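Up next, chain A:
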Amino acid sequence: MSKLGNIPVQAKSEKKRTNPLARVFDELIQFCQSRSMFMLHYCTGCGAIELPPAMTSRFDMERLGIQPMVTPRQADILLVTGYVSVKTLKRVILTYEQMQSPKYVIGICSCTVNGGMYWQSYATAKVLNEYLPVDVYIAGCMPRPEAVIMGLRRLMSNIENGKGNAWKDYYERYDYYLGNQQHLFGDDWQTPVDVIGEAKFYDLEGEETYGEHTRTLEQHQEPLEAAVMRVKL
Partner candidate 1 sequence: MTMPGIEVVFYTGAIGLIVIGMAGVLMVKNVFRMLLALVLLEAGASLLLILSGFRETGVAPILLSGHAAGQLMNDPVPQALVLTAIVIGVGIQALALALILRIKHRYHSLDMGEIREQMEHDIAVNSGVVSPASAQSPEPGGHHHG
Partner candidate 2 sequence: MDNLILVVILPLLAAFLMPAMARTSEVLARVTGLMVLFISIIIITSVWGSVDEQAVSYAIGGFRPPMGIVFYIDQLSLLFALLIPVMILLFWPWNKVTHIREYSLMMLLTASASGLVLSGDLFNIYVFYELLAVASYGLVVAQGRAGKKGEGAALAASLRYLILGAVGSVMMLIGIAIIYTQAGTLNLAHLALLAPEKLNNMAGLSAFALILIGVGVKAELFPVNTWVPEVYGAVSTRLSALMAGLLSKLAVIVIIRVLVLLFPQPEALQLMTILGMLGVISGELVAWRSRDMIRMLSFSSIGQLGLVFVAFSIPGDMGLMAGFAVALHHLLVKPALFMLASGWTGPLESLKGAAKQSPYIAALFVLLVMSLLGVPPLPGFWAKLLIVVNLASQAAPVYQFALAFVLIATVIEAAYLYRVVMILYHPNQGQQASVREKHKAFELVIASGAAVILIAVALQVQSMETKLSSMARQTGDRQHYINTVFSKLDLADIYHQNKVQQTDFRSNNQLQGSK
Partner candidate 3 sequence: MSVLDEVFILCALGALVLFVFHRIRGIEKLAVVFYAALLYLLIKMSGLGYGGEVIYSSFSLNILGETLQWRFDAVSWFFAIITVASGLFSAVFMSGKWGESYREKTSNAAYGTLQIALLLNVNSMLILLASGDLLSLFIGWELVSWASFMMMALNPDKQARQAAIKYIVYAMAGAMAFLAAMAYVYGITGSLQYAELAQASAALSNGQIILLSLLFFTGFAIKMGLIPFHLWQAVAYAETPAPGAVFLGAISARMGLYAIIVVLIQLIGLGHLQQIHIPFTFWNLQTVLAWVGALTTIIPTYIALKQNDARHLLAWHGVGQGGYMLLGLMTLNSLGSAGGLLHVFNYATYQAALFMTIGAVIYRTGTANFDKLGGLVTQMPLTFMVMVFSIIGLAGLPPMNGFVSKWMVYRSLLLDGEPLLFVAAVIGTLGTILSVYKLVHNTFLGQLRVEHQNVREAPLSLLIPMLVLAAIMFVTGMMPGLVLDWVASAQLAMGLVPVTYNLGGIVLASGGLDMIWITLILFYGLGVGAIIFYLLGGRAKRVHQYDNYAGGHFLTSRVRYHYSHNFYAGLMHLIGGWYRGSFKKLEQAIVSLVSLLSQLSENMYRSAQPAMMVIIVVVLSLWSISGGIN
(Lines give C-alpha, C1' and ligand atoms only; values in the text may rest on other atoms or scores of the structure.)
Protein backbone atom coordinates (compact mmCIF):
# COMPACT_ATOMS: atom_id res chain seq x y z
CA MET A 1 0.00 0.00 0.00
CA SER A 2 1.23 3.37 -0.91
CA LYS A 3 1.21 6.20 1.51
CA LEU A 4 -1.28 8.09 -0.48
CA GLY A 5 -4.54 7.66 1.27
CA ASN A 6 -6.66 4.74 0.18
CA ILE A 7 -5.30 4.29 -3.29
CA PRO A 8 -5.42 0.54 -3.81
CA VAL A 9 -2.10 0.31 -5.54
CA GLN A 10 -0.83 -3.08 -4.68
CA ALA A 11 2.48 -3.24 -6.46
CA LYS A 12 4.33 -5.97 -4.71
CA SER A 13 6.26 -7.55 -7.53
CA GLU A 14 9.89 -8.03 -6.90
CA LYS A 15 10.41 -9.61 -10.27
CA LYS A 16 13.58 -8.80 -12.12
CA ARG A 17 13.51 -5.93 -14.52
CA THR A 18 13.17 -7.04 -18.11
CA ASN A 19 15.73 -4.58 -19.30
CA PRO A 20 19.27 -6.01 -19.20
CA LEU A 21 20.74 -2.64 -18.29
CA ALA A 22 18.30 -2.25 -15.45
CA ARG A 23 19.09 -5.67 -14.18
CA VAL A 24 22.78 -4.93 -13.81
CA PHE A 25 22.85 -1.28 -12.88
CA ASP A 26 19.68 -1.16 -10.87
CA GLU A 27 20.52 1.80 -8.68
CA LEU A 28 22.05 3.84 -11.45
CA ILE A 29 19.12 3.23 -13.70
CA GLN A 30 16.64 4.23 -11.06
CA PHE A 31 18.59 7.38 -10.46
CA CYS A 32 18.65 8.23 -14.14
CA GLN A 33 14.97 7.48 -14.47
CA SER A 34 14.17 9.78 -11.63
CA ARG A 35 16.30 12.53 -13.13
CA SER A 36 14.94 12.29 -16.62
CA MET A 37 11.21 12.39 -16.77
CA PHE A 38 9.39 13.24 -19.92
CA MET A 39 5.90 14.24 -19.17
CA LEU A 40 2.88 13.95 -21.33
CA HIS A 41 0.48 16.45 -19.93
CA TYR A 42 -2.90 15.34 -20.96
CA CYS A 43 -4.71 18.59 -20.47
CA THR A 44 -8.14 17.38 -19.53
CA GLY A 45 -9.22 20.31 -17.43
CA CYS A 46 -8.33 23.61 -15.87
CA GLY A 47 -5.32 22.30 -13.97
CA ALA A 48 -3.23 22.40 -17.09
CA ILE A 49 -3.02 26.14 -16.77
CA GLU A 50 -0.65 25.72 -13.86
CA LEU A 51 1.88 23.69 -15.83
CA PRO A 52 3.36 26.42 -18.03
CA PRO A 53 4.36 28.49 -14.98
CA ALA A 54 5.96 25.37 -13.62
CA MET A 55 7.98 24.92 -16.77
CA THR A 56 9.03 28.46 -17.48
CA SER A 57 11.62 30.69 -15.87
CA ARG A 58 10.08 31.11 -12.47
CA PHE A 59 10.17 27.44 -11.49
CA ASP A 60 11.96 25.80 -14.43
CA MET A 61 11.13 22.13 -14.34
CA GLU A 62 13.96 21.37 -16.72
CA ARG A 63 16.48 21.73 -13.92
CA LEU A 64 14.84 18.61 -12.49
CA GLY A 65 15.23 16.88 -15.82
CA ILE A 66 11.55 17.15 -16.60
CA GLN A 67 10.62 17.97 -20.15
CA PRO A 68 7.29 18.06 -21.91
CA MET A 69 6.81 15.43 -24.59
CA VAL A 70 3.91 15.19 -26.93
CA THR A 71 3.61 11.55 -27.75
CA PRO A 72 2.94 8.82 -25.19
CA ARG A 73 5.63 6.67 -26.78
CA GLN A 74 8.33 8.94 -25.49
CA ALA A 75 6.73 10.02 -22.25
CA ASP A 76 7.26 8.70 -18.73
CA ILE A 77 4.66 10.62 -16.79
CA LEU A 78 1.04 11.10 -17.62
CA LEU A 79 -0.29 14.23 -15.99
CA VAL A 80 -4.06 14.15 -15.84
CA THR A 81 -4.85 17.74 -15.12
CA GLY A 82 -8.45 18.05 -14.18
CA TYR A 83 -11.82 16.38 -14.40
CA VAL A 84 -12.10 13.35 -16.64
CA SER A 85 -15.34 12.85 -18.49
CA VAL A 86 -16.25 9.39 -19.70
CA LYS A 87 -15.40 10.33 -23.24
CA THR A 88 -12.06 11.78 -22.17
CA LEU A 89 -11.26 8.82 -20.02
CA LYS A 90 -11.25 6.51 -23.03
CA ARG A 91 -8.51 8.64 -24.55
CA VAL A 92 -6.64 8.86 -21.28
CA ILE A 93 -6.63 5.10 -20.95
CA LEU A 94 -5.52 4.58 -24.53
CA THR A 95 -2.78 7.13 -24.08
CA TYR A 96 -1.66 5.52 -20.87
CA GLU A 97 -1.53 2.10 -22.46
CA GLN A 98 0.54 3.44 -25.30
CA MET A 99 3.17 4.78 -22.94
CA GLN A 100 6.17 2.61 -22.31
CA SER A 101 7.00 1.24 -18.91
CA PRO A 102 8.15 2.35 -16.47
CA LYS A 103 5.43 4.94 -16.64
CA TYR A 104 3.79 7.03 -14.00
CA VAL A 105 0.45 8.75 -13.58
CA ILE A 106 -0.04 11.92 -11.64
CA GLY A 107 -3.53 13.06 -10.96
CA ILE A 108 -3.67 16.80 -10.55
CA CYS A 109 -6.62 18.70 -9.06
CA SER A 110 -9.36 17.47 -6.82
CA CYS A 111 -11.43 16.32 -9.72
CA THR A 112 -9.11 13.40 -10.32
CA VAL A 113 -9.21 12.43 -6.68
CA ASN A 114 -12.96 12.38 -6.08
CA GLY A 115 -14.70 14.21 -8.86
CA GLY A 116 -14.29 17.58 -7.18
CA MET A 117 -16.94 20.02 -8.19
CA TYR A 118 -18.20 17.44 -10.70
CA TRP A 119 -18.97 14.89 -8.01
CA GLN A 120 -22.62 14.90 -9.02
CA SER A 121 -22.03 14.64 -12.73
CA TYR A 122 -23.30 11.54 -14.50
CA ALA A 123 -20.67 11.85 -17.20
CA THR A 124 -17.53 12.16 -15.15
CA ALA A 125 -15.16 9.51 -13.91
CA LYS A 126 -14.70 10.49 -10.32
CA VAL A 127 -11.86 8.41 -8.99
CA LEU A 128 -9.05 8.12 -11.46
CA ASN A 129 -7.26 5.25 -9.76
CA GLU A 130 -10.16 2.95 -10.46
CA TYR A 131 -9.16 3.05 -14.08
CA LEU A 132 -5.43 3.70 -14.04
CA PRO A 133 -2.76 3.05 -11.44
CA VAL A 134 -2.07 6.53 -10.08
CA ASP A 135 1.33 7.17 -8.55
CA VAL A 136 0.75 10.59 -7.07
CA TYR A 137 -2.27 12.76 -6.53
CA ILE A 138 -1.85 16.47 -6.19
CA ALA A 139 -5.00 17.87 -4.68
CA GLY A 140 -6.21 21.42 -4.91
CA CYS A 141 -8.45 23.42 -7.09
CA MET A 142 -6.17 24.10 -8.73
CA PRO A 143 -2.84 23.21 -7.12
CA ARG A 144 -0.26 25.98 -7.53
CA PRO A 145 2.95 25.35 -9.43
CA GLU A 146 4.78 24.88 -6.18
CA ALA A 147 2.43 22.05 -5.36
CA VAL A 148 2.89 20.54 -8.76
CA ILE A 149 6.63 20.59 -8.39
CA MET A 150 6.29 19.21 -4.92
CA GLY A 151 4.32 16.29 -6.32
CA LEU A 152 6.85 15.71 -9.02
CA ARG A 153 9.68 15.68 -6.50
CA ARG A 154 7.75 13.17 -4.46
CA LEU A 155 7.49 10.98 -7.52
CA MET A 156 11.21 11.41 -8.18
CA SER A 157 12.12 10.26 -4.74
CA ASN A 158 9.73 7.32 -5.05
CA ILE A 159 11.39 6.23 -8.25
CA GLU A 160 14.85 6.69 -6.88
CA ASN A 161 13.91 4.52 -3.96
CA GLY A 162 12.46 1.85 -6.17
CA LYS A 163 8.88 2.55 -5.11
CA GLY A 164 7.51 3.94 -8.30
CA ASN A 165 6.00 0.64 -9.38
CA ALA A 166 2.39 1.52 -9.89
CA TRP A 167 2.74 0.72 -13.59
CA LYS A 168 3.32 -2.94 -12.70
CA ASP A 169 0.02 -2.92 -10.94
CA TYR A 170 -1.73 -2.24 -14.18
CA TYR A 171 -0.35 -5.43 -15.67
CA GLU A 172 -0.69 -7.53 -12.55
CA ARG A 173 -4.22 -6.46 -11.73
CA TYR A 174 -5.39 -5.78 -15.22
CA ASP A 175 -8.64 -7.56 -14.69
CA TYR A 176 -9.56 -5.08 -11.95
CA TYR A 177 -8.88 -2.05 -14.07
CA LEU A 178 -10.51 -3.60 -17.10
CA GLY A 179 -13.55 -4.41 -15.06
CA ASN A 180 -13.95 -0.81 -13.98
CA GLN A 181 -13.41 0.32 -17.54
CA GLN A 182 -15.98 -2.13 -18.86
CA HIS A 183 -18.41 -1.00 -16.21
CA LEU A 184 -18.15 2.52 -17.53
CA PHE A 185 -17.78 1.95 -21.25
CA GLY A 186 -19.69 -1.22 -21.85
CA ASP A 187 -18.66 -4.78 -22.44
CA ASP A 188 -17.31 -4.22 -25.91
CA TRP A 189 -14.65 -1.86 -24.63
CA GLN A 190 -11.29 -2.47 -26.22
CA THR A 191 -8.22 -0.40 -26.93
CA PRO A 192 -5.90 -1.17 -29.82
CA VAL A 193 -3.18 -1.89 -27.28
CA ASP A 194 -2.68 -5.52 -26.42
CA VAL A 195 -2.04 -5.15 -22.67
CA ILE A 196 -2.33 -8.82 -21.94
CA GLY A 197 0.06 -9.59 -24.75
CA GLU A 198 2.54 -7.13 -23.31
CA ALA A 199 2.22 -8.63 -19.87
CA LYS A 200 2.92 -12.04 -21.32
CA PHE A 201 5.78 -10.84 -23.48
CA TYR A 202 7.58 -9.06 -20.67
CA ASP A 203 6.62 -11.57 -18.01
CA LEU A 204 4.69 -9.00 -16.04
CA GLU A 205 1.63 -11.11 -15.38
CA GLY A 206 0.23 -11.39 -11.92
CA GLU A 207 -2.48 -13.54 -10.42
CA GLU A 208 -5.11 -10.98 -11.12
CA THR A 209 -4.09 -10.23 -14.62
CA TYR A 210 -6.77 -12.53 -15.90
CA GLY A 211 -10.31 -12.77 -14.74
CA GLU A 212 -13.87 -12.59 -15.89
CA HIS A 213 -13.38 -9.19 -17.45
CA THR A 214 -10.49 -10.28 -19.57
CA ARG A 215 -12.58 -13.21 -20.68
CA THR A 216 -15.32 -10.81 -21.70
CA LEU A 217 -12.71 -8.89 -23.59
CA GLU A 218 -11.47 -11.96 -25.38
CA GLN A 219 -14.94 -12.81 -26.61
CA HIS A 220 -15.23 -9.82 -28.87
CA GLN A 221 -11.69 -8.66 -29.23
CA GLU A 222 -10.42 -7.77 -32.66
CA PRO A 223 -7.16 -9.64 -33.15
CA LEU A 224 -4.13 -7.58 -32.29
CA GLU A 225 -1.25 -9.83 -33.27
CA ALA A 226 1.48 -7.86 -34.93
CA ALA A 227 1.94 -8.56 -38.62
CA VAL A 228 4.95 -10.79 -38.89
CA MET A 229 7.32 -10.26 -41.73
CA ARG A 230 7.71 -13.56 -43.47
CA VAL A 231 8.50 -14.94 -46.85
CA LYS A 232 5.59 -16.90 -48.21
CA LEU A 233 6.39 -17.65 -51.79
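The working rule: a residue touches a chain if its C-beta (ideal position, glycine included) is under 8 Å from a C-beta of that chain, and two chains touch if they have at least 3 such contacts; residues count from 1.
Regarding candidate selection, all candidates are chains of the complex that A comes from, given by their letters.
These numbers come from a predicted model, not from an experiment.
Every candidate listed (1, 2 or 3) is part of this complex; the one in touch with chain A, counting any copy, is 3. Within the complex formed with candidate 3, the residues of chain A that make contact are 18-22, 71-73, 90-92, 94-95, 98, 191-194, 197-198, 201-202, 222-233.
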